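Removed: one protein chain of the complex. Kept in place: all other protein chains.
Letters A and B name the chains as they come in the text, with residue numbers starting at 1 for each one.
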Amino acid sequence: MKRVVNGRFLLRELLYSKKQAAIYILCVALSLVSLIAVNSFRRDIDRSISGDALALHGGDLILHSHYDLSEGLQRAVVELTEEKKATAVRTWAFYSVARKSDESGSLLCNIKVVENGYPLYGRVDLASGREFFQVLGAGKIVVGQGVLDRLGIAVGDQLQIGKSLFEIADVILYESAKPVRFFNIGPPVLVSYKDLAGMDLVKQGSRIAYETLLKMADATAVNTVAAQLRERGLVGQERVETFRDAGSGIKHFFDNLLFFLSLISICTLLLAGTGIESSLSAMLRLKEKNFAIIRSFGATGAYLLRHYLLFVLILSAVGIALGIVAGLLVKGYLSVLFSDFLPQDIVFRSSVADLSEGVMIGLMVVLFFTFLPLWRINNIKPVVIFRSESSRAKKTFSYYLCIVLGFSGLCVLLIRYLGEVSTGFYFLGGILLLLLIVTQVTRLTLYFLSKIKWRRPEARLAMRSLLRPGNVTQSIVVTLAIPLSLLLIIYLVENNLRGTYIDSFPADAPTLFCLDIQKNQQEAFRELVGDKVTLHPVIRARLISINGKAVNRGRELKKRRDNLAREFNLTYRDALLEDEILVAGDTLFRKDVKGEPVLQVSLLDTVAEMGDMKVGDILQFNIQGVKMEVEVSSIRSRTRSMLYPFFYFIFPGKYLREAPQTYFAALHVESEEIPFLENRIVQSFPNISTINIAEAAKEMGRMMQKLSKIVNFFAAFSILAGGLIIVSSIFAARFERIKEAVYYKILGADSRFVLRIFFLENLLLGLLSSVFAIVMAQVAAWSLCHFFLGIPYVPGWGASLGLVGLTIIFVVTIGLLGSIPAMKKKPGRFLRQLN
Amino acid sequence: METLLETRDLSKLYSIGEQKIKVLQSVSLTVQEGEFVVISGSSGSGKTTLLSLLSGLDRPSGGRIILDGQDITDLTEDQLAPVRNQLTGFVFQAFHLIPSLNSLENIMFPAELLGDRLAKEKAERLLESVGLSLRWNSFPEQLSGGEKQRVAICRALVNEPKIIFADEPTGNLDSVNSDGIIELLRRIHQDKNATIVMATHNKAIAENADRIFHLHDGRLSVER
Partner (left out) sequence: MLICTGCSQEEEKELMVESNNEGEIIIVAVGDSLTAGYGVAEEESYPDLLGKKLKSDGYNCRVVNSGVSAETSSGLLSRVGWVLGLNPDIVILETGANDGLRGIDPEMVEKNIRDILFRLKEAEVITVLAGMKMTLNLGPSYVKKFNSIYPKFENEFDIIFMPFFLKDVAMKNELTLGDGLHPNGDGYKIIADNIYPYVLKAVNKKQNL
């Protein structure tokens, strides 16, 4: 009776490989901790972000129309509420001129009439501290501070809106639901639905935004219900949106943030995988000769595979168990540890689901990434005993089958993380392509290095040892470069996300926009608000054609974001703003022989991208009936965003100075002073419209701060975990390279000579790996920012260089440390042990 | 006496890059049961290659190998496993013990692969016969070269193979230990009537052989 498993042999092997086994276990445990932690953080953060989005939009589903809801949609809403599937609240929003009761003043206000139950999500904070629903009632309204300040009235006074006279019951301090468009003229007023009829403003001939907000009992049903409602609504008139897809400027940001979290999950997964693969490979490489010996006295390939699979599984199980314990600890203590760094409403919850998912994924990763190293065992021939060359694995059908299966598993995981099939495939394609390129480039580089004649013996020996046949330099470089580049990708993408969204909300950002300042009002306006303000001339025009090809208006108007068919605001000036840089062209404008700029236009990169325009293209504009043909002289980019005024098209001053224009000003004013300044402006210049964006800016700033914390934390955590994984895999890979030291010593080399060889060898290894890592990371991060996130990309060369330095220091240190024991031992004794 | 091992026109090519090197050229030999055959030749003459082909550890580029009436030339790795396990034993120049196992366990291993219930007893008896009973629990790195080779020989014998291959078994040993190992192999040959094919370039050892082949530049000639 043959025994299937030789238990004692297994145990002996486990005990014998303590050091490598420990490193491998550490890798598995670390990988698992990162996977569990990252995944469950992601869930927690997703929950928190959804909460913000819900509060912002005020409901799971938002039905929007400029008319009363159609019968079909009304019935659908009634059905949902009657079946207790949803709670519904209606609102009516419109502008109206509110008047003081003594007719001594009036003000355009942003009125919102709300039903009981408003807001479904989020909150309305009042100055008195009372509950919103207790204050708002028939004849009683709450208003923004701006209403009081601009009309010079107080709480308790009366206000005429439509045909009703209201008592101002309280002041709105904070309202989480707000229209996410910035441009709201007039301060907010909230009115109870009980006064809807009395005001007599919501009727035929009025311009009203009708909204029905729905809160679903079952949050998972949101998308299906949305689809059903969309079918029943009137196309073109009624819009059904979910809180996630509602068209807001913030949506893009939310989407990008969630995508970033997925990206981190994937990077962590791959990091964990390569860590496991490389430490296992290193461990098995040391045993390669053993496999050959065992085969030489009659073990089958299956026997070896069986034992070493068990060997790996036992170690993995220990690693996973350790990982679970550590994962629980991490989850439990992180909230406490990082409470200062994380937004308050993020609570980390440990759940069985997180754990079991982590373990499942961990096992899949272990199986997938251990398969390739283990497969080699199956094909090791005894002849390896005589020649120390690595045997090439024979690739049978079952080998490919396993690869395909494992790969599909990985695909499923990726798609699950990304939530979209096509994105998942783009990702995989990109990763594979990068892998292929790096492998080939490594091979080429090593080939060319081998052709160089080195004069110094140390260099020659170091090269020899890197390039000897059967050496694993190539696979070490690749397996080191991949995790390094993953780390760098996380860092670079995070940096760019932050740069685009978060750093663009500085404390001195504008809080008040003034539109329609007339040419002859410039001086007086400057005097009124202070000299420092920049007045941007605004000239309205349409783009007719690019290089003679007409702009296709039908197609452009269908674009969801910006389009080329709309009217643009041109401006003119002769210098860059302080937040602008040139990305194409030598100067903003070219000058003719007299030093005067010729007729030309400078584009902002975003609009250049929209129309695929480049320097030298000829654009034709229609400036209110006058056509003008200009050449593109330069392309600009902006370093700040969102709240600062920007212009797609800039002309040299002399050509547009006579064109019809108004002026635009962006001011930074303390928010409590804004209403008074608005009053002063409107009294002096009734034609000027002012837009108070202080609240919106503050809210955006608050949210960005919060998300910046999350992004920082998340990125830092995964970079830390990834760093540890890399450290342990370097340990694993470089530990075996100690034998040579002994040989050199036997040949009479002193320690300095040996150290120099090791230094050079590891220097080259670290340099190659980190340079490849940087190339991969820059390409990948740029593609991610460009194609997936749609944000401008700034390459972080500083960080990249830092990575090179760190990697080299690290690889060299570990390589040298590894050689010390070998150098200390007497060569004779060591040699005897080797045989 | 029966023919135990027979080769016809055996050849082996190694390719190093573009270049092909003929290590063995049309080697034909027969070994009878119970013979002690020595293959002599200078270092690099192809002795190790020939032995690894004869024992089924490597595959020839041309020619055929018939071992115990069975043509093993085209067997797959897994079909070769029982041949290596039961039919042949191999003693390496560099011992090649498994570092994680102690002496006794190293010897037992092939028997355990076979599923032999008496593996332990057999291994103990063999250890005793080479005078290493007391060192049964020592691990390879704690043994001297001579001791390692004695353990390796026991490992080659444990499944009572029909033929034992020994590749320069004394190549890594000093003269005192060398003599001991040669003595041990001769004793095995005489006591158990074992067939032994040994590669060596040591003329003195070759003295004991029934027949001697000489290998020069990959070609085999009969010396005695």
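One rule holds in what follows: a residue touches a chain if its C-beta (ideal position, glycine included) is under 8 Å from a C-beta of that chain, and two chains touch if they have at least 3 such contacts.
Values in this document were obtained by computation on a predicted structure and should not be read as measured data.
Across the entire complex, contacts from the unshown chain go to A. Shown as candidates are A:T81, A:N687 or A:Q705; the residue that touches the absent chain is A:N687. Although one chain is not drawn, the whole complex shows that of A:Q134, A:S206, A:N223 or A:N547 it is A:S206 that touches it.
Considering A:R8, A:R47, A:R130 or A:K519, the position touching the chain not shown turns out to be A:K519 (whole complex). Only one residue in the set A:S17, A:N39, A:S96 or A:Q145 touches the chain that does not appear here, and it is A:S96. Interface note: of A:K140, A:R239 or A:R464, the residue touching the hidden chain in the full complex is A:R239. Those residues of subunit A that touch the chain absent from the view are 65-67, 94-99, 106-108, 160-163, 185-186, 200-208, 236-237, 239, 516, 518-520, 540, 553-554, 557, 566-567, 599, 624-629, 654-656, 658-662, 686-687, 689.
In the analysis below, only the chains that are shown with their structure count from here on.
Between subunit A and subunit B the centroid-to-centroid distance comes to 64 Å (mean Cα coordinates, whole Å). Against subunit A, in their complex, subunit B makes its touches with residues 48-49, 52, 57-58, 77-78, 81-86, 89-90, 92, 94-101, 105, 109-110, 112-115, 117, 141, 145, 148, 155-156, 159, 172. Contact residues on subunit A toward subunit B in their complex (touch as defined above): 1-3, 6, 8-9, 12-13, 15-17, 289-290, 293-303, 379, 381-383, 385-386, 832-833, 835.
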